[in-house]
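Quick one: the structure is below, questions incoming.
One chain of protein is taken out of this complex; the other chains stay put.
We just call them A, B and C in the order they show up, numbering each chain from 1.
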Amino acid sequence: MKKNSFFQFLLNKRSLVILGFLLVCAGVFTREFFTVSNLTNVMLQIATDGIIAVGATFVIISGGIDLSVGSLVALVSVITIILQTKFNTPIGIIVSIAAGISVGLLNGLLITRVGISPFVTTLGMMTLIKGIALAVSDSHSHSGIDPNFARLADYPIFGIPFAAIIFLLFVLAANAFLVKTSIGRGYYAVGGNPEASWLAGLNTNRYILMAYVFCSFCTAIGGILLTSRINTGSPIIAGDTGTTVVSAVLLGGTSMAGGIGTVYGTFIGVLILGVLKNMMNLMGIGGYYQTIFLGLLLVITVLADRTHFNQHK
Amino acid sequence: ADKPVTVGFAAASSGWPWYATFIQHVEDRCAKNGWESIILSADADVATQLNQVLDLIEKKVDYIIIGPLDAKASIPAIKKAHEANIPVIVIGNDLDKEYWDYVAAIRVIDDRDLGRNSAEIMAEVLKDSPSKKIFVVDGLAGQPAVTLRWEEMKPVFEKNGIEVVASEYADWDMVKAITVTEDMITRFPDIDAIFSMDGSMTPGIVQVLEESGMEDIPVVGLGGTATELELVKEGKVVGTACQSPGMNAEDAMDAIEALEAGETIEKRMTVNTPKTFAANADDCPGDW
Amino acid sequence: MRNENNPVIIEMHRISKFYPGVIALDSVDFCIRKGEIHALAGKNGAGKSTLIKILGGSTQPDDGQIMLKGKEIVLHSPHDAIANGIAIISQELMLIQELSVMENILIGRLPHNAAGFVDWEAAKTVAAEPLKQLGLELDLSAPVKTLSTAQQQAVEIAKALSRHAEVIIMDEPTSSLPNREVDHLLSTVRRLRDQGITIVYITHKLKEIFAISDSITVLRDGKNIATLSTSETNQAKIVELMTGQSADSMFEKGNSSSSDIPVLEVRDISRKNAFSHISFTLYKGEILGFAGLLGSGRTEILRAIFGCDAFDSGSILIDGKEIKEFSVKEMIRRGIALAPEDRKLQGLVLSMNISDNINLATMSSAIRNMGKEKKTAIKLFDSMGVKAPSIKALVSSLSGGNQQKIVISKWLATEPKVVLLDEPTRGIDIGAKSDIYTLVEKLAGEGVSVIIVSSEFPELLRVCDRILTLHDGEINGEFLHNAVDEETLVAYASGSVAQYSVEPISKSEVK
Partner (left out) sequence: MDITSRKKSGSGKVTLILKENVPWIMLLVFSAFFAILFPQFLTFRNITNVLRNSAMIGTIAIGMTFAMIAGTFDLSVGSTMGLAAIITIKMQPQTGGTALAAVVIALIMGAMVGLINGLVVGRYRINSIITTIGIEYVILGITLVYSKGQHVWVEDMYKPLEFVGKGKLGTFPFPIIIFLVAAAIGQLLLSKTRFGCQLYATGGNPIAAELSGINIGKVRVIAYMISGFTAAVAGIMIAARTQNLDPSFGFGQETDVLTCVLLGGVSLYGGKGSIFGTLAGVLILYIVSNAMTLSGASYELQLICKGLIFLITVAASVSWQKKGK
């Protein structure tokens, strides 16, 4: 049993050292970082990508990858707003979630039934979904018309934005699921050794399928909240989402080889990226140099974590 | 009051030449005034842009210039800045009238003007032609600039009997424009003229025509990049609608200086996008 | 005997399985009686694994039916087999290395409450049960990767028991177990039988078959050749059934071709936590055996000599010259070759063809000499008697024995002076083993020196000129092959004899 209490986790994770270092830098180099309003701001900023990263953690632990999340966010935003305009907000949200789940099912079926590798499947789906998003939106962006929906993501509950609350709930629930439930433990088995799991009678295909469905579900939720934040349905938003999400998950110590990783780790990974971006913005490090720093962060993380991957050749 | 004025600029992408020029002007003007500037780039990601505006608000800058990737999607960010009492100057992409109350100033190059002016040049070119078939090498699918330009291009084309037989996206990318143009002249060897949605792609179109010996097909550009202007001067492009990010930036900075001085200013001003031909090409700065 | 009286539990009827170009099983009938230990024997590629994979639901037959207690069952997946009380412990242990012992035992069936949360206390109790049944004590929360192979195997068995399997099938369970553990396993298997569990036991080791089985089925070329009661047959008969030829000449030691010329001298090398004070000399044309239990450091020593891993102190001399630079490349250049213990993981590039694998370590010039490569490949292919369609066949399509021949061929292509063979006969059948012994002797005859590591001591006695015993990373005995028996080797290897109670035999006495 893994009694992986949060505290133990804090002690033996490198990503936490990086986060700590960043927080110290943020405190030293900016006056604004450690203010209540900025911290609230950061929480809101990381929430939507964070929710998607929770889903992506499942996929990566199960030994796969999902590159189609960015396109799906765009599709979800378009559907949410267009249906909101035509009918009402709940219909928009429900259909968006349904669309997300369908994409997840399609990814999962192509991977488990047809046997195309996750990388290739989701790469193809990325193009496909983008086409659909453009078609649905007629290549325009559309404004939302429901002021309540527009307030949804930012709406403070005990001072914390709703989107951030949802993110935290997803983190806690998903972590509990992976660590404490029988099915959750199965994900580590399936990702760690798919053949052994199958021979032990696990329906590995169903596990993998559900990972993609869950990831797409999270993407739909994240996408809806992002749509609420910008109150716009646009076929070309979320260009960075795919990269950010995968980076966050790997930064958090989840292994691309499958079978290793935690949602708490992903939470830290999301924080690292969020804090770094916020800090650089506050410091006025803009444009080109921000690009270079983010790139270097990825490379350095890999270097720092190399020993961790040693055992997986 | 002793604290220098800080201008925050949330640019759509510092990797786009239009914005690079704009940024240069903002930085120069701020430096001249002894002000500080914080330049952030959303790298073409809408959510990033929203986040960057929020960070500028946290930073408590005195003015925010925003070059929206998507004007509609930038409204929430603009409202937040407004709530925080930071004057916002919108540049690049126009804003619907209902949101004008939230911003201090709008200093834009109107994409509709650009579209109309270039379309009118096209109408002029094909005035006497018996057949008026053109194709359009388009920008990036889903971008507001594309939508707005078409809004005004369409009626001009219709009025003048110009038939757009096809339009293909080339993502503002010179290399893709080459491929698209090649494919299109294969498909429509008897095309009467070609319309380029943006100066960054025009040289590619001209090049394809030269390579395939079809230089006599007229090309109409849009935007007035330095290279496009060069082609206009050489007569390889009939004309273009000139836009200057530098002039736009100066207008935006003028507005900020006026606000700082406590003057009242006009809410919305647009930068001229004059029709530019070989004869008057030198009037266009071609600064991007 | 009990064989005839017990009721039939599983009957496989006219099972056939085809792979492109291969008939893995040709209308096989296979009948297992309740509560027996039923051994399944046959050469590499005879179809043993295929047959039991079908029984385990992981492979579907092309034809035939399976009856469980008289009722026909159809097994679509391993899940179905498990649900029918059939558990398979496959040759490659199928555990999830990162997960704990408990989770591995209860994989997919962790007890949970209504909300779906695992009840770890209950899990502990449930998982401890089968371990107790096996008479084992393991830390339930230790990750499986920290366990030894034998312990991992016990976890596999516990996994089967915890599912109340009525039939447990073991595919070559002892092929990577040390002797001491083998005995333990055999007694476990007997104990299980006495508890009424039916066992199907696949092995290439005839001794084990006769030690525990009640009945034997021999497969050859995908056909059931015979099912016999163990008490009514003998080893020679089984070998004959398996190979189709008489077994007489297979196990005789050939002449020694050992000489006086030292080729490899290892002087007092040590590495922390692996081996210490290892010294020995290998002579030209000599076949030297390393006898030791699993984990005694034999592999580590070979790897150190081959330059894969560093050592802390000591020196190594080749042809009297001390080696200063240690790298695999350098050692290959100096005429050393190592056939590692795990063919698939360490020895072969399965996605490449036979010829490329054979030539992998020899390509000396930047531009490949295709003609030469082909000649080398064909020469070794023929002289080793590899069974494959051509030298362009992918090695992944070969049987274990043939794969091992390719590994050895790769090293012979380098024309080595010293060949290090780590468990060269693991998991390969009697025929292929005998081929490899013959080959080793032929090499020695040509002046090549050989070190063989093996956990099967009879094999060492059969082929070696001299045998060193290792215990706990140290050499504790040295014997000429004709001056020692298996019991003595086991005694030394297991450390039950004090250090060097036998005088080391000097080289001159060999002559």
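Quick notes on this structure:
The definition used in the following text is that a contact is a pair of C-beta atoms (placed from the backbone, for glycine too) under 8 Å apart; a residue touches a chain by one contact, two chains touch by 3 or more.
Since this is a predicted model, take the numbers as computed values, not measurements.
Although it is not drawn here, the omitted chain touches the following shown chains in the complete assembly: A, B, C.
The omitted chain makes contact with just one of the residues B:Pro68, B:Gly92 or B:Pro203: B:Pro203.
Of the listed residues C:Gly21, C:Gly70 or C:Gly320, the one in contact with the hidden chain in the full complex is C:Gly21.
Among the residues C:Val328, C:Ile378 or C:Leu480, only C:Val328 touches the chain that is left out of the figure. Annotation for chain C: contacts to the undisplayed chain at residues 18-23, 26, 306, 308, 327-329, 331-332, 338, 340, 345-352, 356, 359-361, 363-368, 370, 410. Although one chain is not displayed, chain A still touches it through residues 110, 114-117, 119-121, 123-132, 134-135, 139, 243, 246-247, 250, 255-257, 287-292, 294-299, 301-303, 305-306, 309-310, 312-313.
Remark: the residues of chain B touching the chain excluded from display are 13-17, 19-21, 23-24, 141, 166, 168-169, 172-175, 178-180, 182-184, 186-187, 200, 203-204, 207, 211-212, 225-227, 230, 288.
Here is the rule we go by: only the chains that are shown with their structure count from here on.
Among all pairs of chains, A-B has the largest number of C-beta pairs in contact.
Nearest to the global CA centroid, when each chain is reduced to the mean of its CA atoms, is chain A. If each chain is reduced to the centroid of its CA atoms, chain B and chain C end up 71 Å from each other.
With centres set at the average Cα position, the gap from chain A to chain B is 33 Å.
For this pair, chain A with chain C, the centres built from the Cα atoms lie 45 Å apart.
Contacts with at least two other chains are made by no residue of chain A.
Here chain A touches chain C in the complex through residues 1-2, 176, 180-183, 185-186, 188-189, 192-193, 195-203, 259-260, going by the rule given at the top.
The touching residues of chain C, when paired with chain A in their complex, are 56, 58, 77-79, 81-83, 88, 90, 94-100, 102-103, 107-112, 116-118, 120, 123-124, 140-141, 159.
On the side of chain B, the complex with chain A involves touching residues 11, 14-15, 23, 36, 38-41, 43-48, 50-52, 54-60, 70, 72-76, 140-144, 146-147.
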